[in-house]
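Right, chain A next:
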Amino acid sequence: MSLVNLHQVHKYYGDFHVLKGIDLDVKAGEVVSIIGKSGSGKSTLLRCVNGLEEYQKGGITLDGKEVTSEDIQVRRLALSVGMIFQSFNLFPHLTVGENIMLAPTIVLNKSKAEAKTIAEEMLEKVGLGDKFDRYPEKLSGGQQQRVAIARALAMSPKVLLCDEITSALDPELVGDVLKVLEQLAAEGMTLILVTHEMNFARDVGDRVVFMHEGKVWEEGNSKKLLSEPETEELRQFIGAVL
Partner candidate 1 sequence: MIEFSNYDIIRNLIFAAQWTVLLSLVAFIGGTLVALVLTALRLTRNSILQKLVAVYIELFQGTPLLMQMFLCFFGVSLLGYEISAWSAAILALTLFTSAFLVEIWRGCIDTLPKGQWEASRCLGMSFLQILRYIILPQALRVAIAPTVGFSVQVVKGTALASVIGFVELTKAGTMLNNATFEPFKVFAMVAVIYFLLCYPLSLSSKILEKKFNVSR
Partner candidate 2 sequence: DVLQDIQDRKEIRIAVPQDFPPFGSVGPDLKPQGIDVDMANYIADQLDVDLKIVPVTSANRIPYLQTKKVDLVISSLGKNPEREKAIDFTTPYAPFFLGVFGESSVDVTKMADLAGKTVGVTRGSVEDLELEKYAPKSLNVRRFEDNNTTLTAYLTGQVKLIATGNLVATEIAKRQPQRAPETKFLLKDSPCYIGLAEGEAALQSKINGIISTALENGTLNDISMKWLKAPLPKGFGA
């Protein structure tokens, strides 16, 4: 059964037509990589899925329920959709532990102790068990991004959206973050990632979606799509990236 479903989604910024009828279906446990040129609408797509942006036509369903950007919806959504950003967006005034515990306590009304257990577990999972009491600014970019992942995981989302989460990292730190994603994929987490890491998309992803000019231009099995692109646009794109 499909976990995330987009049906003919159109989105405008003012007059600017960003998404021109997106159809997409993601099953539970799938790892879908979205690739495409800058400006092709990849981030916008993710932001529509978790309700950060409104869309004007079509429909998005999550686990069968419709998604809109009304605040209350976003909050309900947040219980099932986690999102990780290119720029980490950790809360600088809270320690790593507090960053992770905040939402479980105030949104899910978990007890402090319970939230702490979860936080520790999640930090362990991303390999930062010893950083509980550090402040984010004391961590490297790669570590910060892994904390952000732990923070999202602590809400036990059904699907995790990742928007170019390695682009702001120094090359030597990218590996650690990808390793965490790989492990999540192996554990059966549903992942939708916008990424420029073609190797990762090919090796870990089940499916690749190539976006071009606000449309899903081509999609299919990762290995096949990347080695034998059908459209000229994807061929050019792959040529430019690799």
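By our rule, a residue touches a chain if its C-beta (ideal position, glycine included) is under 8 Å from a C-beta of that chain, and two chains touch if they have at least 3 such contacts; residues count from 1.
Candidates were picked such that all candidates are chains of the complex that A comes from, given by their letters.
These numbers come from a predicted model, not from an experiment.
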| item | value |
| --- | --- |
| Complex partner of chain A (touching, any copy) among 1 or 2 | 1 |
| For the chain A and candidate 1 complex, residues of the former touching the latter | 50, 52, 71, 74-79, 81-83, 85, 87, 89-93, 102-103, 106-108, 148, 151-152, 155 |
